[in-house]
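Let's turn to chain A:
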Amino acid sequence: MTESETAHAAGAASVRRAEDGRASVPVLEMRNIAKRFDATQALEDVSLTLYPGEIHALLGENGAGKSTLIKIMTGVHQPDRGEILLAGKPVTIRNAAESQRLGIAAIYQEPLLFPDLNVAENIFISHQDRGQVVGWREMFRDAEAILAKLGVALDVRSTARGLTLAAQQSVEIAKAISLNVKVLIMDEPTASLSAHEVAQLFKLVRDLSDQGVAILFVSHRMEEVFDIADKVTVFRDGQLISTRPRSEATPQNSITDMVGREMGLLQPRPPTPQGDLLLSVRGLGKEGVFEDVSFDLHRGEVLGFGGLIGAGRTDIGLALFGIEPATAGTIVLNGTEVTIRSPGESMGLGIAYVSEDRRQLGLSMPMSISANITLPTLRRYLNRFGLIRTAMERATAEAFRERLSIRTASVDLPVAKLSGGNQQKVMLSKWLNTKPSVLILDEPTRGIDVGAKAEVHTMIGELAAEGIGIILISSDLPEVLTMSDRLLVMREGRQMAIFDREDANQESVMTAAMGQEAASEGGVAA
Partner candidate 1 sequence: MSALGRLKSWEGLLLALLVIIVAVNIEHSPYYLGVGNIVNLFQLSIEKIIVALIMTLVIINGEIDLSVASVMGLAACVLAWLFEMGTPMPLAIVGGLLAGLAAGLFNGFWVAYVGLPSLAVTLAGLIGYRGIARILVEDHPIGNFPEWFNLVGQQPLIGPVTVSIVIFALLFVIIAITLHSSALGRLVYVIGNNLQAARYSGIRVRLVKMTLFGASGTIAALAGILYAARLGSVRGDMAAGFELDIITIVLLGGVSIFGGSGNLAGVGLSILVILNLRNGMGLASITGNTQTSVIGALLILSVLVPNMAQTISNKWNGRET
Partner candidate 2 sequence: MKKYLLATAALAMAVSINHGVQAQAMAKPGEALDMVLLPKFLGILPFDQAHQGAQEAAKELENPTPLQFLGPTPENSVAGQIEITTNATTQGVAAIMISNNSGDQIVPAAKAAQEKGIAVVTWDSPIPSAEGEDVFVAQVDFSETGVVMADMALSILGEDGGKFAILSASPDAANQNAWNAAMKEALKGEKYAKLELLDTVYGNDQSEESYNQALALVDKYPDMELIMAPTSVGIVAAAKAMQDEDLCDTVKTSGLGVPSEMLAYTMNGCAPEFALWSFVDLGYLTYQTAYAIATGALKAEEGASFKAGRMGEYTITKDPTRDAGLRILMGPFSVYDKDNVEAAAK
């Protein structure tokens, strides 16, 4: 207890110093850090300095060493070599609790909440100084105050179970803020946030940095990085490649540093000629979730679903895929009216849904790549005794490995061993193998690195060119704008507008998504 008090006091002191002169004393210094896991050199001689009040972006493909560095800062891993200095004094960080005491907190891409505890408890769970007795009333009040500061309306009494990812992320941020940290690590905090929420978050991040908190910001969204960062550091293959002030860094040179080669920025997908009408949805609804959704999807068309998280876009996908069947409306596929009550029926009709949540809903992590790929189509791989033809299975997996360039030593490895981007490709393979005519992609590039993202985008273009009708659900506005032929915008379970490609831009989409005087142009497809 006393230890943490002193830590807080020290924290306050350093903040004051920081206000006097920014670049004076680094709040955190990592010197010549090296870390090896078995055969992999995860980090090699990395030195990184964080100053009070700076927003320091960390870029790099998955596996470049960013996560390892973060885990060393938060005490999850110990470095093999090198030293860590906090306010000029060398420290050892043995575990997460210790790193918190030292004033370092981290927010991860996958929120680590306690689903059975309520929001307020989740915010204050790591507070050692709130005493042994829980003062519920005061805890709820404090939690509400912190959330209000964040501009988030959230019932602090409800359990975290069932909160949307964005809401969970808000709780994580509130948690970090409540700790009065000196160094805040944000590992892809925006991955599951919509544009508006990102703006909110950034305002908050700037507030924090004004108060002297050093922020280490990891993101794969280039435009965000250049929106907020003071400094940009790029990692590649366990090494620190470059650290540039914002004024010198450009998206182009950062990407070059990341991939080690020249690479283009996000380019609009060339429009493909639209084919026949494939899917026609009218008045689709599910009680209490979404209502009156109508749209058409043609062969070779990419129909984007935009809007805020929790607007009901995923729920439409789930209804079409039969996980949570719709309770109202009609679905006409290839000219025939169909009812979809289960995923099996939906798959039989040629619909595939690639879930937003790879870990929980998409893949069976301990199972092999090939087993995951053939899972929905297992019937095709059985011999006449009902046994699995493993050679055939492997051949399919190898074909996809080639086609989608899945980077792995073998298709027999468990998918848990793959990076996020490669896992996403396994997901895609799994569903492409069902040879769908309608492919629903839910946040297909969330949390994957730039290179993999570009590959997924190319893939989407190719699939559309092959005549598949694609529904692309994405909170990444630039992505959905560049990839879609038309864009359907949802707000709170209602369809706000369908934009044609030329009418869709950041403002028009956001206006519709926010529900402020729905754009007149575009209009709802009849």
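In the analysis below, a contact is a pair of C-beta atoms (placed from the backbone, for glycine too) under 8 Å apart; a residue touches a chain by one contact, two chains touch by 3 or more; residues count from 1.
How these were chosen: all candidates are chains of the complex that A comes from, given by their letters.
Fair warning: this is a prediction, and the values are worked out from it, not measured in the lab.
Among the candidates 1 or 2, the one that touches chain A within this complex is 1.
Residue ranges on chain A touching candidate 1, taken from their complex, read 77-78, 321, 323, 342-344, 346-347, 353, 355, 360-367, 371, 375-376, 378-379, 382, 386-388, 414, 430.
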